[in-house]
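A protein chain is absent from this complex, but the other protein chains hold their places.
Take a look at chain A:
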Amino acid sequence: MSTQEAAYPTYVILGSGGHTAEMCKITKALLHRRDSDEYQPIRFIAANNDENSDRQLQAALGHSGAESIFRVPRSRSVGQSWLSSVFTILYALIWSCWLVWRDRPQLVLCNGPGTCVPYCYAAYMWRLLGRLPPKSRIVFVESFCRVETLSLSGRLLLPIVDMFVVHWPGLANRYENRPNLRYFGRLF
């Protein structure tokens, strides 16, 4: 059982542009610790129309980072109509449920792109239903540019994640009654 458990992956959810740049820095810090093997294997998840994440990941982590990117349908494109959004969001949701069910990630780590929301909810649901080990964790790092108010992803995920990280004192004070909210100072 324990050898099987050791193979449970870490899901790192990438987004576009700034989100991916920030996530690359976080992943780099994780992999620089002494025994970073514990987070392995790391599986990067990116929307299928996001071509920059490959390049950014390669630049940040060197080696074969980009090879482990897994492509998933996007929840919603900027400017997409609400009616068609319903279907694409549903489609993305089914995908995320299937992937999380199959891979049983020990950790879902994300920082705010819309893509990450269904993965966190899927992990939360499968943990409740016993498909994920009870000790699996969901961690959300709020976007660096959020100083006073949470992002939409942040507001959707604050109630369910195990650790919710903010970069600025304004948000830390505002949500100080939330036990899962952590503030370490700015991370970048």
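Please note the rule applied: a residue touches a chain if its C-beta (ideal position, glycine included) is under 8 Å from a C-beta of that chain, and two chains touch if they have at least 3 such contacts; residues count from 1.
What we mean here is this: contacts and distances are computed from a predicted model.
Colleague: Considering the UniProt annotation of the chain absent from this complex, which name among "Monothiol glutaredoxin-5, mitochondrial", "Dynactin subunit 4", "Ubiquitin-activating enzyme E1-like" or "UDP-N-acetylglucosamine transferase subunit ALG13" applies?
Modeller: "UDP-N-acetylglucosamine transferase subunit ALG13"
Colleague: Out of A:59, A:86, A:128 or A:145, which is the one that touches the chain we can't see?
Modeller: Looking across A:59, A:86, A:128 or A:145, the contact with the absent chain belongs to A:145.
Colleague: Could I get the residues of chain A that touch the absent chain, sorted low to high?
Modeller: 2, 5, 17-18, 25-26, 29-30, 33, 38-39, 106-107, 133-137, 139, 141, 143-149, 151, 162-163, 165, 168, 170, 182, 184-188
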